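As you look at this complex, bear in mind that one protein chain is not there, while each of the others sits in place.
Letters A and B mark the chains in the order given here, with residues in each chain numbered from 1 onward.
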Amino acid sequence: MGLGEIFWGQGPTIRSLIQSDGVKELLYTGAEMIGWDKRPDPKTQSGRLRRGIGVARGFHTSGTGAPVPGEVKDYTTVQVKVNEDGSIDILTALMDHGGGTLDAAAKLVAEEFGVPFDKVGISPADTRSTGYDVCTHATRGVYCGAGAVLDVARDTKKVLLDYASRILNAPVDSLKTRPDDEKNQAIIYVVGMPEKNITIREVAQTAMNNDWGTAISARSVRKVNCPPAYTTFFVEVEVDMETGMVRILRVVAGSDAGTVINPALAKGQLQGGFYRGAGMALLEDTDYDPKTGLLTNRGLLTDYKMLGAVDLPDPENFEIFFAHTYEPTGPMGAKGIGEAALNPVPAAVAAAIHNATGIWFTELPILPEAILHAFRERSAREGKKAPGQPQVSFGRIGRKGADHVEYPCNQS
Amino acid sequence: MSSTRVISLDFECRSPNKLEDALEALNWDGAQVLAGGTDLVNNIKINLTRPRRLVYVLGIPELDFIRVEGRSISIGAAARLSDIEHNRQVVSRFPALVEAINVIGGTQIRNMATLVGNLCNASPGADTPPILLALDAEVEICGGIGGAGIQSNRLPLGGFFTGPKKTVLKQGQMVRSVVLPSPPEHSGAAFRRLARVSLDIAKINCAAFIKRDGDAVQEVRIALGSVAPTPVRTPTIEKALEGRKKSDGLFQEAAELVEEDIAPIDDVRSTAEYRRQIASLLVREALQEAWKRAGGK
Partner (left out) sequence: MKIPITLKVNGKEYPLEVKANEILLNVLRDRLGLMGTKYGCGIGECGACTVLLDGRAILSCQTLAFTADGKKITTIEGLENDGSLHPLQQAFIDEGAVQCGYCTPGMILSAKALLDINSNPSNQEIKQAIRGNLCRCTGYTNIVRAIKTASEKIKNEGRKVK
């Protein structure tokens, strides 16, 4: 599934035509960075500590936009206004959990107008003043949410340019904006006649003085695409064959998020997504007691364990890169990243464990108990099986009466 | 009603600054000792215990000590884990105890919790009992009311635990200190544990102490946690090793006898099968390290 194909995002109406695809770049670049060619052969692994490298590619829709409105609501309502001092305010119910959604919105507006970043404000939001926004989920924060902010900002810009055209006495279509570092302002100028220019502050002031109005615009925006954001994770693990404990040594994470608007925070998504995916692969589970229906961990963190800082690699061993792609339907080329940063990780970890041990685990979490059990079973039967034929472990250790089915795998 | 946000249970508290006042306050049905609170406060929150009076003992200066007393080190009830693990006398004499303390919780918990509290909580999987059992520790139990003065008697740690979360302590008693004999020459001790993640209660832990006589095992003590209702010694393995000359497969062979002395169960942290397999591994590793620290080859 790649460029030019229809991507079935989330259900029958949420679809998109794939117009940007950096998967090839992600896989080739990542493979070189992790040393894919030097990965061991599981058939010849020996010793107590065994290392392995695994890879997985995943994706997620950027939001739930769709060509035709369907059962999933996805729109954001925004108001953008230009103040008389040349600053710009964005009013929206769009929320930022810490992934940089509102940062991106402000950056897009600053870029669009040429205004310094610190002159773009996010107004406090409350339901008496904002229109509806679905919420920040479904990896829609930047693509749909900040994308809506950009769309409305462009509406506001048209109003501003109309005022500027009256002042400069030039048609609207001949006007452009640019940043001016000296004046620390945005400038509107006539293309081909740059000496005919004016700051947006002067335009806004003049519009007020002449009784024309404020450069302002507000509407709801629904995106009609949900382009897939791709991620690839290469993971190197070390498995202790006597305890079944898995240590994560190195990670190379790559993402195709189109234009990366917040590089530091986009990297943060990949780091966080890896940590949660690895936890999902190795540890985390909500097990229910079949008799009482209660969680066996009593809903307490005492027994819902997550990987800690000590259990994860050092910053130097976590490398991140972005593919060079541009999504034509996205705000200045951007797509999302959030959930895509998690999706392939459990598979990558399972693949790495297979590379180290020769055992494919298909049930999560892959506990040390399961690894040890599977390894001992295989060792006990080594003579009867063709050497190196991997087995699939289909049992959940700890659950009474679990199936333990094995069958040979075609791929190794 | 249990809530981790607020404590709805009403109780009174006492903050004595003398041990005899603490014992007086403890001699009351429903009174419990409050030290670091890292176990007790949780237990109150999730309704596991309902004390009616808390006697706060960390404000008692005479209990806050780590001192050398003749050929032993004595650690008081108010000594925090982080103080103990950084104490120079403890570090030089009992590196394995330091290692055991270091795996407990995170920095915050070790700054609040006490070694004596860890013992009195008597969790079968606690990290300090195995090494203290291997080091032949004793607890000093105090009681006493009225004009009779403080009565105290020493009890080997092995006789202190009676079941999961249960000890021999009666109402009106508390532990004043833990006493560790200084390790003799040509001896070494080691600690091992496995958990799910770095911030966790042990799935299984193990400690070993060896006193060497040349290249023979003169004395050996091994203890494990999380494999029985209380932390346990391994008499079968110890008997098999006493007096034996160290050879290449000796510890491995002896470690495989561990099944005789343990009775692990399936629980939310691990399975009985896994614990049985790991027990012999940990015993072997602890013995090898203890032998090395005893100067053996």
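By definition in this document, a contact is a pair of C-beta atoms (placed from the backbone, for glycine too) under 8 Å apart; a residue touches a chain by one contact, two chains touch by 3 or more.
On a predicted model such as this, the values are computed, not experimentally measured, just so you know.
Enquirer: Which candidate, B:K45, B:R93, B:R176 or B:R293, sits in contact with the chain we can't see?
Expert: B:K45
Enquirer: Footprint of the hidden chain on chain A, which residues?
Expert: 97-99, 264-265, 267-268, 271-276, 300-302, 306, 308-310, 312, 314-316, 318
Enquirer: What does the interface between chain B and the hidden chain look like in terms of residue numbers?
Expert: Within chain B, the residues touching the omitted chain are 3-13, 15, 34, 37-38, 41-42, 44-46, 54, 56, 58-59, 82, 105-109, 111-112, 198-199.
The definition used in the following text is that only the chains that are shown with their structure count from here on.
Enquirer: Looking at the complex, which residues from chain B come into contact with chain A?
Expert: Of all residues in chain B, those touching chain A are 4, 46, 194, 196-201, 266, 268-271, 273-274, 277-278, 281.
Enquirer: Considering the complex alone, what residue numbers of chain A touch chain B?
Expert: 242-245, 283, 287, 296-298, 300, 302-303, 305-311, 368-369, 372-373, 376, 397-398
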